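Shown here: the complex without one of its protein chains, the others still in place.
Up next is subunit A:
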Amino acid sequence: MLTRFLFEKIDRAGWVFLVLLGIAAVLVPVLNLAVPPGSMFHVSNTAVGLWGKYMTYALLALAVDLVWGYCGILSLGHGAFFALGGYAMGMYLMRQIGPRGVYSHPVLPDFMVFLNWTQLPVTWWGFSSFTYAMLMVALVPGLLAFVFGWFAFRSRVTGVYLSIITQALTYALMLAFFRNDMGFGGNNGLTDFKDILGFNIQSQVTRAVLFSLSVLALMTGYLVARAIVTSKAGKILIAIRDAEARTRFLGYRVENFKLFVWTVSAIMAGIAGALYVPQVGIINPSEFSPANSIETIVWVAVGGRGTLVGAALGAGLVNFAKSWFTGAFPQGWLFALGGLFIFVTLFLPKGILGTFTDWWKRRGERRQPPAASPAGQPAE
């Protein structure tokens, strides 16, 4: 079953992607930990952190591509699911600090002591347990997406309207999380993490492991997304994307398919957020900002909407460019990002990967002898 899936459903780009990721998952930690810093093969600690961050962004982009590329739901609020997953992880990490905080309170995180709170709010109960926290990482975004999607898809909110209310959703959450009395650290968010599952979060080994875990999560995310889009349900999703009303008239419960893929995607985004937080060491309400969610859309658009691999690639490329730009021309980044948005929508509607595969296919066709092509076409 699994082998059939692996060998029949995954295209060449997917294989290249998986193999490269697999190599990265092993090689990067080894080159970071085992190779001495002087060597040209050494991977710096900063690079491990940075690439780990890109991996979580790539997973987020994958989640967005799943709903946008394959189901036509342009979510301007996926950052909300990402941030919620991140907050769940952050809360676990916060509880792990224990009495080592500035105020040395055995239970309450520093910011609660600072606000003169005397007991842990209900929302924080259970977050000292890793299992519970991981459950929440998936459950909170999943549940929110389910409820939101339930209402939205059932009442057939589509297209632009859906995009705008997803934006409103993340905006409302941002306003809420900025409030101190929400109990999530307000403006400052959650930070000063010490350790995760007993391992020091600052240690290079932990960081390398987190990197590998992020790569594994990305690979798993890709396999799951690929499994979904190549299944029968996936075909229906594509049908919904291309002609929603027609699909409905064919007798499919469009809203159920949408709800399913939407919820799965939100959970993926939540997991990405959870992996992001220990690697960057902070989660704050600005993660909910609508601009972040829209930026995610660019990653997908740049890489290639509806290609999965392209989305991940786009996330990596854009963020690499961002790191480089903000270092070299801090003023230039928004120009570059804005320009990229305009350029991609005008000239590369299929993104980098989509354009490349199109070109590759056309090249292949041109090379084939003209007589062979009519016979070859129906077989495919």
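In this text, a residue touches a chain if its C-beta (ideal position, glycine included) is under 8 Å from a C-beta of that chain, and two chains touch if they have at least 3 such contacts; residues count from 1.
Just so it is clear, contacts and distances are computed from a predicted model.
Novice: Look at the options "Allophanate hydrolase", "Urea ABC transporter permease subunit UrtB", "Cytochrome C oxidase subunit III" or "Homoserine O-succinyltransferase" and return the one that UniProt uses as the protein name of the missing chain.
Specialist: Its UniProt record gives the name "Urea ABC transporter permease subunit UrtB".
Novice: Considering the whole complex, which of A:28, A:210, A:294 or A:313 touches the chain not shown?
Specialist: Going through A:28, A:210, A:294 or A:313 one by one, A:294 is the residue touching the chain not shown.
Novice: Out of A:151, A:249 or A:320, point to the residue that touches the absent chain in the complete complex.
Specialist: Once the missing chain is taken into account, the touching residue is A:151.
Novice: Where the complex has a chain not shown, which of A:172, A:224 or A:317 is the residue touching it?
Specialist: Considering all chains, including the one not shown, the answer is A:172.
Novice: Going by the contact rule already stated, which one of A:15, A:41, A:103 or A:161 would touch the omitted chain in the full complex?
Specialist: Considering all chains, including the one not shown, the answer is A:161.
Novice: Touching the hidden chain in the full complex, which residues of subunit A are there? Just list them.
Specialist: Residues in contact with the chain left out: 74, 148, 151-152, 154-161, 163-165, 167-169, 171-172, 175-176, 178-179, 290-291, 294, 297-298, 301, 331, 333-335, 337-346, 349.
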